[in-house]
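On to chain A.
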Amino acid sequence: MANLDNKPVDGGMQVPAKDAGKILKKSGYKIANNEVDAFVSLKDINKIYPNGVQAVYDFNIDISENDFIVLVGPSGCGKSTTLRMIAGLENITSGYLYIDKVLSNYTSSKDRDISMVFQNYALYPQMTVFDNIAFPLRARKFRMPMEATVVKAYNQVIDVLDNRIDEFKEAFANAKDKALNYGTTVEYVATKMKICDEAAKILCKSKAASPENIKNTAKAKIESEINKLSSQGYTMDENYRLLKDGKLQYHYVKMSNEEIRRRVFEAAEILDLGPYLDRRPKELSGGQMQRVALGRAIVRNAKLFLMDEPLSNLDAKLRVQMRSEIVRIHEQIGATTIYVTHDQTEAMTMATKIVVMSKGWVQQIGTPQEIYYNPNNIFVATFIGSPAMNIFDAEYDNGKLIFKNGYEISLSEDYIERHNKYYEAKIQDLRRMLDTDDFKKMHALKVLDKILFNLEAQKDAYALEKAVDDVLGIIEGTECSEVVKNLIAQYKAENNGNPKVDKKWLLKIREPLLTFEKIPSRDIGLLHNAQVFSKEEIVVDDTLYYQKPKKKNNKKNVKSNINLNSTDIEFINNLYEVASNLLAKCEKALAGKHPIRVGVRPEDIVLNSEFTGNKTEKFMVKSNIVELLGSELLIHSEFADANIIAKISTNVLIKPHTDVELAMNQDKILIFDDSCGDRI
Partner candidate 1 sequence: MVLALMSTTLALVMVGCNKNKNDNKNDPTNTDSIVDDLPRDENGNFDVSLLENVQLNMWSVIGQPDQETLLALVKEFNKQFAGMIEIKVTSVGHYDYYNALDSTYANDYGNFPDVCFMHNEKNIEYALKGYFYPLDELIEKTGVGIDFANAYDNIEKTTMYDGKHYGIPVDAHGYLTQIRQDIIKKNGLGFDGNTRFIPQSYEEYQTLLEGLRAKANSGELWVRNINLDQDHSWYQLKDGNAKLDAAAQATVSNFYPAFFHSQESDNLTALYVNGGTLADANDNVTFAQNEGLTKYVTDLVERYNARLYGDAGNKEAAFPTGQVVMFSEGPWMVANTYDIWWNNKQLSTAGKLGVTEEDAADPVYTNPYTVARPYYMAAEGAPAETASKWYGNGHVITVTKKVTSLQKAAAALIFAEWLTQGQKDSGDYNLTDWCKAGHLPAWKNVYESDSYKAAAEKSITLTAMGDPAEIIALESSKYATTLIAGLTTAVGDVQAQLLSADGCTVDKAIQTLLATAQSTQEAINLLKLGIK
Partner candidate 2 sequence: MARNQITLEQYIGFRKQKEFGEKKKVNIGKVISFAFLLIFCIVWLSPFVIMFFGSLRGFSDTMLYPKELFYPHSGYTLENYEMLLLGKLPEGIGQVNSVQDYKIGTWFLNSCFSAIGGTVLYLFVASLAAYAFTFIDFKYRNVLFAGIIASMIIPGAATAVGNQSMVYSMGLNRSLLALIIPGLGGVYGMYLIKTFFESIPKDLIESAKMDGYSNFKIFYKIVLPLGKTVLFVQGLFGFMGGWNDLIWPQMLYGAKDNDLWTLQVGMAYIINNSKTSNLIGSALAGGVICLLPVLVMYIIAQDKIIEGMSSSGIKG
């Protein structure tokens, strides 16, 4: 509670070290960073689970007010984790989260002023819809300007008695009408007359029978109250709000029933929930529950809306309907929204900005158009868009794309230049990477592990010793080379220059090599993509990324307290290897012919006869299946060892199992690197 009370202090302030704590405490431990100009800002957010699985890598995004951000990706890509970190339901391992400029890493959920819609709605089953929506309002106190409620009530009473007494009488009479069973009489009168409950209560009690008497008492009451307030140093403005020294005074109070009722009804109005307010969640359909969950989120006017796959439990039709509903509500209330989904259609239709994620990595951030037309890599390209993009394996040979069946496309100069530049940059990058200490260590580690393996296989001892020297050679110049050198020297001395390599010693050498936390996340990301998106994918234990470990691996993965210095850790991949392979491939690519992947969107595969733009050579396919989507036709067929889908307008009717003459829109062809999936 206290946290909402205090204004955050400027984090950039220079303060004496000993006062820092005090100042922080005074501000309720709220620090604002004025350099952050986005409404929500995530800076290098990482999430590593206790079992070493990194769910989110270096998440960076700035979200401005009124944005509708959609985090999209396949399940297990870390999007929900990110959202939950923003919500405060998960701890942030590293990085910083600013909400409204306030550093929010350590504030608890309820103090972040957010509201959230859960995938399974999380409605309180025992409460009616009304109570469910009202719950967040009842659960906390709100900062409100102080009001002279008594004065307000009596003034309204006087006002009604003076001017609107007939209206009151009518309302009062109506309230008695059984057909109009509106809560209590007081509530009805209060709503009808637009006066506060207190005033209505006074009026209803007296039934306005003797207006003069009531007015007199009212006046007396007002007078005494004003006296009391002024003795406490308050003044009152025209809206009965209290001022002290000319400033509005705020206090934290429970919301009045009147206010709660108004807000819930308003929310119900927006969401069309009026007839269901009495029901319990059990009696509602999925869509209605969804709307209630939304209602509970919007009723509080939170600054930030979080939605965690809210539509995934609905059927297709409802989903479409709710989608537009959410968009409408977003437009209506305009709150910043972060929305998580695995459905790219939702992302495309709702978002102002999409974040595509895969396995913990942000693959691309952009508007729907950017993402659709300029995907960063093959993952984004295939993930976004329905039907998915057609991908062909092809060979690149000096500006020509040669498909598996010999079909050729000549690329423009532009493409060729981009291709070369891309690979040059990549090679440079990889070389830099391989030159870092950490990669050297990994290299050494690889060699060392091979020695260990050979030792176990009882290979020639002399060769082994030589190999150890190789290790030393590899790590020459890194910070741990001295350590290793000493270890080797010491060992040699111990064995009087007649060394016999043994395991214990090798493991000792291995230890200093096991430190590479200085690798930038960007590099890991690159190599990660190389492993995941390359065609010769290294078999990586999937359980790493999906947190749904297979049964037999259960124990191993859950184990959270692996001794990090342990020599018993065996690596099933080696980033050095990945990087050097990649480098080799890039160099080869620059040299000449190399495999490449070509992506064409279904709508960019066109009927040769119809399309008049810049198109490739025509080619003949046999239509296997033809799907009619109303205005468009989907033609499934095979081309160049791949299944292709073409989306064609229905002007021409194509029957299944007929030959079709197709071509590609030359301008829309995308080419992707074969080894790491990046778009060239």
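Quick note on selection: all candidates are chains of the complex that A comes from, given by their letters.
Throughout what follows, a residue touches a chain if its C-beta (ideal position, glycine included) is under 8 Å from a C-beta of that chain, and two chains touch if they have at least 3 such contacts; residues count from 1.
All of these numbers come straight from a predicted model, not from anything done at the bench.
Of the numbered candidates 1 or 2, 2 is the chain that chain A touches in this complex.
Contact residues of chain A toward candidate 2 in the complex are 46, 48, 50, 52-54, 91, 93-94, 442, 514-517, 519, 524, 528, 540-541, 544, 556, 559-560, 562, 564, 566, 568-575.
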